[in-house]
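Apart from one protein chain that is not included, each protein chain of the complex appears where it belongs.
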Amino acid sequence: MKWDEFFVTGEPMIYAADVSIVLVSLAIVIGLTYFKKWGYLWREWLTTVDHKKIGIMYILSALIMLFRGGVDALLMRAQLATPDSKFLDAQHYNEIFTTHGVIMILFMAMPFVIGMMNVVVPLQIGARDVAFPRLNAVSFWMFFMGAMLFNISFVIGGSPDAGWSAYFPLASLEFSPTVGNNYYSLALQISGIGTLMTGVNFIVTILKMRAPGMKLMRMPMFTWSVLITNVIILFAFPVLTVALALMMFDRVFGSQFFTMANGGMDMLWANLFWVWGHPEVYIVILPAFGIFSDIISTFSKKNLYGYKSMVVSMVAISVLSFLVWAHHFYTMGQGAMVNGFFSITTMAIAVPTGVKIFNWLFTLRKGKISFTSPMLYAMGFIPIFTIGGVTGVMLAMASADYQYHNTMFLVAHFHYVLIPGTVFGVLAGMHYWFPKMFGFRLNERLAKTAFWLIIVGFNVAFMPLFFLGLNGMTRRMYTYSASTGYGPLNMIATIGALILAVGFVVLCYNFFYSFRHSPRNEGGDPWDARTLEWSTPSPVPVYNFAKVPVVHSEDAFWHAKKHNVPLYEEGPYEEIHMPNNSGQPFILGVIMFFLGFFLVFSWFIPAIIAGVGVIIMLAVRSFERDHGYHIPPKEIAATEQKLRGDTV
Amino acid sequence: MKKKRWLFSLIFISVVMLLSGCDTKLMVLDPKGPVAKTQSNTIIFSILMMALVLIVVYILYIFMLTKYRASKTPDDYEPPHMEGSKWLEFIWTAIPIIIVAILSVVTVRTTYAVEKVPAGYEDQKPLVIYASSSNWKWHFSYPEEGIETVNYVNIPTHRPVEFRLYSYGPISSFWVPQLGGQKYAMSDMITKLNLVAEHEGSYMGKNSNFSGKGFAQMEFEVLAQSPADYTKWVKEVQQTAPKLTEQEFNSVLHTDFVGRKSYSSTHLKFSAPPMDMSEHGHGGDNSTDSKESGKDSADHMQDMGDMKDMNDHSSMEHGH
């Protein structure tokens, strides 16, 4: 391979990206050295096993990826704003919508959601950490290195260009000869394994590590949603693991799973991909439902309406999510009977989802609603998501789907589901739990400005796409002629995308503004909230709870506040056992990165060396005898005194 | 909060206006044949049903948000603890189930309807056209007429047309929005699409499934002609167009963009289409007649493998 094939060349935008990557890396290195922060970075972040810090790192990575995916989106919208535009060529456009999809789903939505789980779930159930803190760090570094591997593709070797669903035979070596889709299979594989481990970790955490008295039916709704989500992860991700492995075998080792000759079957890929892909949608949306449930209840000053039916509906959604995958390809010719079956299962999902919408609306009833920034996102979610939901029912009807499939109507639909669902969900959660993570709230005025820009921009950007789709505009076309008449609506959509982008800029500016100006003395419970995490001081000490809380009812903290029942038993502190930090997860992640990178380029000898490195890391972990450390009662008392100004 | 209500009513009104205003212009809702007509009716029916749902949710939403705002309640107001109501929860489970049931019936009936030859046309002998895609063109073979076209297809009105779809490369999707919904064209099986044009005219057809660099240009014209004009056109092509040689076909296959072409013979003889899964028979020129239900599927797979080798146009040497 020649160097000019190794590095992507010939594109001014890529050169600009090269330069900016080098400059940013240099700035980071110089900054860390100048401020003598290398040790701090290593000790406090890279080696941490603390679920709160891991959660923050997930969220930070997700925000960076949101920026990358957002830039991709803006480039696409810029290209489509006018007919016959020459801004991007076909290949570049194809790469951009592919990376936009992959990054937004797998490297933005997933880590954002998992970050929220990490920060919040142990606090909500009264645990000191997740069940396997070290494994949690491994999960994070696998995700992070997978994301980095995917991101370097656009400067080294070329990005994948076959869409985020990478349908074969288009994604085969024959029709996509660059290494782009090798990156796809390996980067997703590495981060997918991390996600699977997260699934195991959180199921054990939630089922086994709840505080005394926290029965399953007393858990906060977010914790419930996380439990169900992780069960879906556990059953869905192995399918992705297999699909990606077969893809890698086809592309790197010349096997014949999805090829066009020797018995290969392209339809098999589509099936495997969507058997994972549809549950994946619920993996990113159920936790958002949980976040909205907690937020709506908190800011209506009421308990969640229909708690039991909320749980049952989530379980129903999770089961149904595995029975609908073929609705992604009704047009594959499987006949009216199969399509009819999948139409009905798909529409059936509307029933439990509708139950949730009505329960949220009735939670508001007779409440005392305050429109804080998290609540605004939750209230923005309901009407917009309902549009996404009802268009979903329309798409579920196979006969009609023959006309919507692959069009902008579909694009509009899933953005109407995923943006109000997942993105508003995690943004609401971020504003809501921000004081728990950092000890201060985000500025409300700026947060609300950002919200209104985002919600207006979103609708202006995506509403026109419904009509473009019905007018025959297909997705993924890099250009269209003026005679199609698609021009004006596309221009409106681009303007909407710009408003949306401004909204995100304001949202990010708010971090800096609030870091400098927000008050720091608001205590552990600035929102007058209901669940256990708010009974801890903000920011939360490393051990979370000085004493393990005792739960007497649903909304445990609210109950304790209203009825003056102590959450914590009287008596002196006891020693707390904590896990040690470790550099191993980070090192393992780095080795996995190189293993993936070498396989992308079919450099087998370095790959084997990296593979041996992985086995050595596993052996090191097996032989390690690390029993953690203990925090003495005196130190706990001192910490609590400092954070709360009193003893519990 | 006025801002928000204003915003949502604006969105709602604009949706209604766009829907009613564009009704006649939006391609999918401007059908020119019975299949597209069924689909357009299904879509409009589902929009109305869903609008009903949206209205209920929006009314409840606006009601809750205006009535129970903290600024409207006294400072010492303590919201009550409410567990949920069996009756209410039953209602908002049962009504969606009824709606879904109605939509399911409509879906299943219309899905069967659009898969079959449209009602009223069953006793006519369909015009068979093989439509195959390659990067980035559409080839149309008329086996009975013995002609082939590239990137345009002429059909007679009021006669059922059976498109048999397959691909020489990535999965593509054959779509003529004003005549009916799309279907995939794939390399290892034939799929069928039954369409009828009831109005003469030129309609846009395209590949709607992303298939690489030339995807955006992969459009074709469907010209629906009166039967007399159609017969005239067929004769003209048979008499004036050159024969399609294997060499010529391969060169077209490997050229990215070729414009329109016409030939007085088809590629089906030397480059047979894959087998037809839907009828459990062989692909090829006379697949309508071959219903050899006695053969077991393993044999079919074997046949298909052979056929694949025959028309394997690509070099499978994946060197690294």
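The letters A and B name the chains in turn, as written, and every chain counts its residues from 1.
FYI, a residue touches a chain if its C-beta (ideal position, glycine included) is under 8 Å from a C-beta of that chain, and two chains touch if they have at least 3 such contacts.
In this text, contacts and distances are computed from a predicted model.
Per the UniProt record, the absent chain's protein name among "MerR family transcriptional regulator", "Putative aldouronate transport system permease protein", "Quinol oxidase subunit 3" or "Ger(X)C family spore germination protein" is "Quinol oxidase subunit 3". Within the complete assembly, A:249 is the residue of A:7, A:67, A:87 or A:249 that touches the hidden chain. One of A:62, A:155 or A:196 touches the chain omitted from the figure, and that residue is A:196. The chain omitted from view is touched by exactly one of A:144, A:257, A:586 or A:601, namely A:257. Residues of subunit A that touch the chain left out of view are 131-132, 196, 199-201, 203-204, 207-209, 234-235, 237-239, 241-243, 245-246, 249-250, 253-257, 259, 261-265, 268, 272, 275, 577, 615, 618-619, 622-623, 625.
Convention: only the chains that are shown with their structure count from here on.
Look at where the CA atoms of subunit A average out and do the same for subunit B: the two points lie 33 Å apart. The residues of subunit B lying in touch with subunit A in their complex are 1, 3-4, 7-8, 11, 14-15, 18, 22, 25-29, 36, 38-40, 42-43, 46-47, 50, 53-54, 57-58, 60-61, 64-65, 68-70, 73, 77-85, 88-89, 92-93, 96-97, 99-100, 103-104, 106-108, 110-115, 135, 169-171, 173, 175, 177, 180-184, 186-189, 191-192, 204, 206, 208-216, 277-278, 301, 305, 308-309, 312, 314, 316, 318, 320. Residues of subunit A that touch subunit B in their complex: 90-91, 94, 161-163, 167, 169-170, 173-176, 252, 254, 259-267, 270, 300-303, 305-309, 329, 331-333, 335-336, 339-340, 343-344, 347-348, 350-351, 354-355, 357-359, 361-362, 364-371, 379, 382-383, 386-387, 390-391, 393-394, 396-407, 452, 455-456, 459, 463, 467, 469-472, 474-480, 602.
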